[in-house]
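Every protein chain of the complex appears in place save one, which is left out.
Chain naming follows the written order as A and B, and within any one chain the residues start at number 1.
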Amino acid sequence: MSHATDLLPETTPTAAMIRTLGLIAMICGVIIVAAYQGTYAAVQENKRIAVERAVFKVIPRAKSIAEYAVSSAGELKKLGAGEAAPTGSIKFYAGYDEAARLAGIAAEGAAKGYADTVRILFAWDPAAASVTGFGVVAMRETPGIGDKILVDAEFLANFPLEAKPSDDRLVLAHEIRTVKHGSKTNPWEVDAIAGATITSRAIGKAINDTAQTLVPRLAPHLDKLKEKS
Amino acid sequence: MSQARNWDEFMEGIWRQNPVFVMVLGMCPTLAVTVSGINALSMGVATTFVLICSCGLVSLLRKLIPKEVRIATYIVIIATFVTVVDYVIQAVSLALYDALGAFIQLIVVNCIILGRAEAHASKTPPAPAMVNALGMGIGFTIGLLALGCVREILGAGTLFGISLFGAGFQPWVVMVLPPGGFFVLGAWLLLFAALERRKQRKLAEVRHV
Partner (left out) sequence: MSESVAQIFINALLANNFVLAMFLGLCPFLGVSGKLDTAFPMGVATTFVMLVASLCAYGLNLLLTAFQLEFLRLISYIVIIASAVQLVEMVLKKYSPGLFRALGIYLPLITTNCAVLGVALFQTAREYDFIQSLTFSFGGGAGFTLALVLMASVRERLQLSDVPSVAQGTALSLMLAGILSLAFMGFAGLGS
């Protein structure tokens, strides 16, 4: 049967197929590269504005930002625009006020929420050694239930939340934990929203996971970060 | 190419062969992104753009493409334009890009586009093929809007972000959650089926008289 089809006159020769596919791949390649190059500047600018806006939201006093990364060995490195943080290090943003003095540190955290991973950006105030607030980067929590974390006055009253390094500067002095609604007794505990415990827990865990490593690593560098360089 | 023929090509996608309500194609983006009017509109515009460009290119190259590799060729062409749209949306608005998420890239596997390229553009000259694609795209956008607006009004009490009912409104949250998508589309289809039924009955009555 295969012989019969091979001999049919309308079968296209392999060379022609390869030629056409090559031609089309070339056209498509040109279009894609043109689109990528054409939009590159605008996309980078958009991303920068988005990051800036998110950081300004969690550090209201900030007027300008600088990107840094701190490695597992504790080395501080300033990142250029669009530069990715080296593997194993934590990226954070330093926000500076009008007089170019440090207004706060912002870093990302992520934890599994009710529907999907909740990604947040939180602000840490080095002077008070506490987390002053957070903003959501991405989440798919139930509207009207999980998204109360952004508006619920009682939940927002959890902040400032204590986050100071332990004496040996390896971890936080106290782990940030989310506790059941109404049972918060310490400044490092997060009082959950009744009915949205899982989302509240995700916020606490997201902050804790990042802060446990970032805060102790930052401690020796705070003087360097005080003024904008 | 007569005016009437062009009009016919255009209207086919909007009413007679509406991709959402009649052919029930491209369901994945239809249901996933229609939680608000603005998302629905952007998704519709993005799909329309990909549809027109790929149908145009497929139609231009239709005599060159050997039939053995046509599906592969179409998919490559479609993926190209989807990549273009992906970058353009990122450049225009990152917020919109985040809201539509992976579904911009999933336009590639939207059966409407491959279906149109295969069934129509591969046999038609570029001009009518693109007109037909425009009609299909607009039809798809209307379908998305019909879903997106209903879900936004019921589920959030807003339309295009503007509050409709005031503060006392208790939103019907399930409508913006996944089940709501199925329910609203089901309801629309039910409505269209009922309309069709009535038309048939009237036609039958006329014939009897």
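Note that contacts are C-beta pairs under 8 Å (C-beta built on N, C-alpha and C of every residue); 3 or more make two chains touch, one makes a residue touch a chain.
All values reported here derive from a predicted model rather than from experimental measurement.
Peer 1: One chain is left out of this view; which of B:G44, B:G139 or B:G181 touches it in the full complex?
Peer 2: From the options B:G44, B:G139 or B:G181, the contact with the absent chain belongs to B:G181.
Peer 1: Quick one: which of B:N18, B:S42 or B:T80 touches the chain that's been left out?
Peer 2: B:T80
Peer 1: Can you name the residues of chain A that touch the chain not displayed here?
Peer 2: Listed in rising order, the touching residues are 28, 32-33, 36, 110, 112-117, 142, 198, 201-202.
Peer 1: Pick out the residues on chain B that sit against the missing chain.
Peer 2: Touch set of chain B with respect to the missing chain: 24-25, 27-29, 31-32, 71-72, 75-76, 79-80, 82-83, 86-87, 102, 105-106, 108-111, 114, 174, 177-183, 185-187, 189-190, 193-194, 197.
The rule is short, and it goes like this: only the chains that are shown with their structure count from here on.
Peer 1: Between chain A and chain B, tell me the centre distance in angstrom, where each centre is the average of that chain's C-alpha atoms.
Peer 2: Distance between chain centres, rounded to whole Å: 33 Å.
Peer 1: State the interface residues of chain A toward chain B in the complex, per the touch definition above.
Peer 2: Per the stated touch rule, the residues are 11-12, 16-17, 20-21, 23-25, 27-28, 31-32, 35-36, 38-39, 42-43, 46-47, 50, 138, 142-145.
Peer 1: Could you list, by residue number, the parts of chain B that touch chain A in their complex?
Peer 2: 57, 61, 64-69, 72-73, 76-77, 79-81, 83-84, 87-88, 90-95, 98, 155-156, 171, 173, 176-177
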